[in-house]
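All protein chains of the complex are present and in place, except for one that has been dropped.
Naming follows writing order (A, B and C), and every chain is counted from residue 1.
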Amino acid sequence: MFNCRRKSNGLCLSIFIVAAICSLSVSVKAQSETIDSTVVTDTNLVVAAPPTSVIASEYKYDDAEALELSWVPSIDDQLVDGLVLAYRVYRATNGGELEMIEELTPGNNNFTDHDLSGDSSYSYVVAAVTVSGEYSSNATAAISPEREWLNYEKKWLFLIALFITSAIMYFIRTARKKKLFVRKIAGLEAIDDAVGRATEMGRSILFIPGIQDMDDVQTLAGLTILGRIAGTIAEYDTKLFMPVSRSLVMTAARETIKASFQTAGRPDKYHDDIVTYVTDEQFGYVAHVDGIMVREKPATVFLLGAFFAESLILAETGNSIGAIQIAGTARPAQLPFFIAACDFTLIGEELFAASAYLSDEPRALGSLKGQDVGKALAMFVILIGVLATTIASAWHVEAMQTVVDTLSSVFSTK
Amino acid sequence: MKRQIPLFITFFVGTLLILSVFIPPMETLGEDFTLFFDIIAVFAFFLGGGNLVRVHVTKLMKRKPDWGFSIVTLVGFAFILAAGLFKIGNPGDIASSVTAEGSWFQESFNYILNPLQSTMYALLAFFVASASYRAFRAKNREATILLVAAFIILLGRTPFGMALTAWIPESFSIFQIPNLAIWIMNSPNLAGQRAIMIGIGLGVVSMSLRLILGIERTYLGDDRA
Amino acid sequence: MEHFAIWVAAFLTMGIFSFLYKDNAWYKLCEAIFVGISAGYWFVTLFWDNIYGKFWVGKGDDSMLYIGAFLGLLMLMRLVPKIGWISRWPLAFIVGATAGFYLINYFSSNVMRQVEDTIMPLLGPDYSAGAYDIIGNIVIAVGTFSGLVYFFFSKEHKGAFGATAKVGIFFLMITFGASFGYTVMSRMSLLIGRLDFLFGDWLGMIK
Partner (left out) sequence: MSTRLKEMLVVAVMTVFFVIMYWGKVDGWMTGFQFSFGLSMTVVALIVVSLLVILYLTLQGKMIGRRVVFLYVGISVTLPFFMSLSQQIKISPEVQTLYDGIAELPPGSVVLSAFDYDPPSAPELQPMAESFFRYCFNNDLKVIVIGLWPQGPQQANMAIEKVMLDESIAAKNLQYGIDYVNLGFQTGNEFVIQRMGSDFKSMFPTDYSGTPYDELPLVKNVKNFSNIDYGFNFSAGYPGTVEWVQVAVDRYGLKMGAGNTAVQAPQCYPYIRSGQLIGILGGMNGAAEFELLTGTVGKGTKFMLSQSFAHMIVIAFIIIGNVAYFRGGRKRKL
């Protein structure tokens, strides 16, 4: 059972004895399902050393609501499996009575106590539990959780985000002075044609801003694009209709269209019935929009925003009535369907870039250039990181390992 | 003024939420925001629901085509509100849960909403097939690649696909279709997903900044209107 | 009653399916029922969860709740034409909060996290990776890199840059193909579920 060839036969023997007692005690445990500290029988009193060096310390970067507790596990827990059944953590608030707040499995040596208040002080006792009873440590010194005002753990997130937002803002400023180059995006080039075609055919335009509410950035992206094209629609005097699935989106879309019509000099064309609320229910909304599509037969359909499973139902129905369809979403799972069933698709980032691109406003275009700085940074880090970590792990080059460690500490989000 | 105050609110709230991530006492702000949002959304429903009723009543009054169906919508709407808000048709007293078994509200969900939802969802099966038939053609190199990847996954996830390449010896097992499907999922698919995700992340950053700085502001309507 | 309910469910199920043939009165009826019932259903759920659940049952003393309610009331000002513009305030609040919240959120999970995950030894730790894994790792690194090139806005896709962007597109296409394949599988299961209801639960034809 034990390999006792070393010198420390004495230790081995004692372990053996304790283990024997322990196995007896386990059978006792099996009989009495719950851990009951009062079960003490003469033959198998199981004594365990209490946990030592129990320290309560400040939990970093919180709002004065947590403390960290650490201890050295009972020596018996370390030596013999199954002797210590659990650790119980007791807490006394403002010098009051101890109450049990947590029971942990053996082998644990730390615990974080949340839900505390900065106004009180706390002291803790940790007890090792065996079948025979509890063996408690000394109480820790009383301590109050403190509030930290800045989370230094997130400094890198802050600095990199700051770098990229600064880059975007820098280009927004520069763009006002000189025109920046932005490449063509296929779907966007087609928008004007699509609006024009609807006008020529004397048919309407359907705009769908996705099925999420205003608390999704994709919906906001959809609405900003709507803001850019509603003006053209008003100028061409084409009929626009927009069933939506959220009340707030309805309100915001009305404001957007009203403003665009105003800017285009056609405020008379605006009326509230352009935007109608249908239902919040995903498929209820789709059932209605599908019906409307086959009955109204719009010449052009815009699907720009957050889409889920309904993407293909809408896009296929739109396709079956022969509409020109321009779609865009940042949900990777739905992109293939838009690509299959629509004429043009804005892929992920392009959806967010679209409104800037369409506006032709220098400041908005500048922000696209700023985004590219972020991409360049990501590409650079990936390149360096992959090379460095490959070299470091394959040939154990110290310097490369340093690079890798630095990078992973900077980009770590855990 | 009508536009200045909202622009300031957007700027202020946006900046506050960005900073809150780095300041522990403000960490729960994001959570509070979702709470606000949920409550505002309920209030906003009065606008949406009101619009729904108005649209259908107008359709009915003006005897527009299909006005008969508007009656159905209005009756359904009224019925479910009565059953849900006033707990009409609930077994037990007013304190019992609105979703209690046997309540009109819950039964409407089970036998009306659920079949409608599920069937609408199931229509996708048909559309997936017709879209594949019509659109998935090896028109150019890109389309061919898409087609091949889809083909392998489709085959790889069925016992038939497994049987098809089971003869390939174990040392080349990667070329068995199911393994190939998994490899595609884990490698090239992952790479594409990542590129899209990083792009989206940066797109959101830039878009959010434009909103916070007031460069995009059509959603706030026009000063004159 | 039970017989009636299951027939209703079957009637609605087939009504929706009839849309595949063409738009018809049966479908229109189902659509009308769907819109009316579901709009109300959502409101009822929202009401009990967010208004009753939070103001009455939950921690009613939370001042945060009242700020939310206040903003909600401002939203309703829209119904009063003269001061309708006040409703832009809660809207501005929502847009600001959404923008701020997602800026950092997306940046951290979509940018930082993905970059961090892509940094990995191509040959595995201490050459431990097999040939297929090595190829896989290289593919991931190359694919992510070239995919990003495709999304570049401020440079024309020409020359070496254009070629890399082209490789990027290939990777995107594989991703789309893979998503498509998986989705077909999922959608077919939904149809199976529905037909199981019709032929199994309703008509009892499936053994």
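Note that contacts are C-beta pairs under 8 Å (C-beta built on N, C-alpha and C of every residue); 3 or more make two chains touch, one makes a residue touch a chain.
On a predicted model such as this, the values are computed, not experimentally measured, just so you know.
Chemist: Who does the absent chain touch among those shown?
Modeler: Hidden chain contacts in the full assembly come out as A, B, C.
Chemist: Would you indicate which residue among B:V53, B:L155 or B:L180 is in contact with the undisplayed chain?
Modeler: Checking each option in B:V53, B:L155 or B:L180, the one touching the absent chain turns out to be B:L155.
Chemist: One chain is left out of this view; which of C:V115, C:A165 or C:L190 touches it in the full complex?
Modeler: Missing-chain contact among the listed residues: C:L190.
Chemist: Among A:A175, A:I191, A:A333 or A:L407, which residue is in touch with the absent chain?
Modeler: Only one listed residue reaches the unshown chain, and that is A:A333.
Chemist: On chain C, where is the contact patch with the chain that was removed from view?
Modeler: The missing chain touches chain C at positions 3, 7, 10, 20-21, 45, 49-50, 53, 109, 117, 178-179, 182-186, 188-196, 199-200, 202-207.
Chemist: Which chain B residues would touch the chain omitted from the figure, given the whole complex?
Modeler: Listed in rising order, the touching residues are 31, 34, 38, 97, 114, 117-118, 121, 125-126, 128-130, 132-134, 136-139, 147, 150-151, 154-155, 157-160, 162-163, 178, 182, 185-186, 189-190, 193.
Chemist: Could you pull out which residues of chain A are in touch with the chain that's been left out?
Modeler: 101-104, 114-115, 283, 308-309, 320, 332-333, 414
Please note the rule applied: only the chains that are shown with their structure count from here on.
Chemist: When you draw the chains as points and link the ones that touch, which shape shows up: line, ring, star, complete, or other?
Modeler: Shape of the chain contacts: complete, all pairs touching.
Chemist: How big is the gap, in whole Å, between where the Cα atoms of chain A centre and where those of chain C centre?
Modeler: Computed from C-alpha means, the inter-chain centre distance equals 14 Å.
Chemist: Taking each chain's centre as the mean of its CA atoms, how far is chain B from chain C in angstrom?
Modeler: 4
Chemist: Quick one: which residues in chain C touch 2 or more of the other chains?
Modeler: 16, 19, 28, 30-31, 34-35, 37-39, 41-43, 75, 78, 88, 91, 94-95, 97-99, 102-104, 106-107, 109, 111, 114-115, 118, 141, 144-145, 148, 151, 172, 175-177, 179-180, 183
Chemist: Please output the residue numbers of chain A that touch at least 2 other chains, ranges allowed.
Modeler: Counting only residues that touch two or more other chains, chain A contributes 157, 161, 164-165, 215, 217, 220, 248, 251-252, 255, 277-281, 283-284, 287, 332, 335-337, 339-340, 347-350, 353, 368, 371, 374-375, 378.
Chemist: Taking the touch rule as given, give the residues of chain C at its contact with chain B in the complex, in rising order.
Modeler: Chain C residues touching chain B: 5-6, 8-10, 12-13, 16-17, 19-20, 28-51, 54, 64-65, 67-69, 71-73, 75-76, 78-79, 85, 88-107, 109-111, 114-115, 117-118, 132, 135-137, 139-148, 150-151, 168-185, 187-188, 190-191, 193-194, 197.
Chemist: How about chain A: which of its residues touch chain C in the complex?
Modeler: Chain A reaches chain C through residues 157, 160-161, 164-165, 180-183, 185, 214-217, 220, 248, 251-252, 255, 277-281, 283-284, 287-288, 290-291, 294-295, 332-333, 335-337, 339-340, 347-350, 353, 368-369, 371-372, 374-375, 378-379, 381-383, 385-386, 389-390, 392-394, 404, 407-408, 411-413.
Chemist: Chain A touches which residues of chain B in the complex?
Modeler: Residues 18, 21-25, 27-28, 34, 37, 40-41, 44-49, 51-52, 55, 113, 116-117, 120-121, 123-124, 127-128, 130-132, 134-136, 146, 150, 193, 196-200, 202-211, 213, 215-216, 218-222, 224-225 of chain B touch chain A in their complex.
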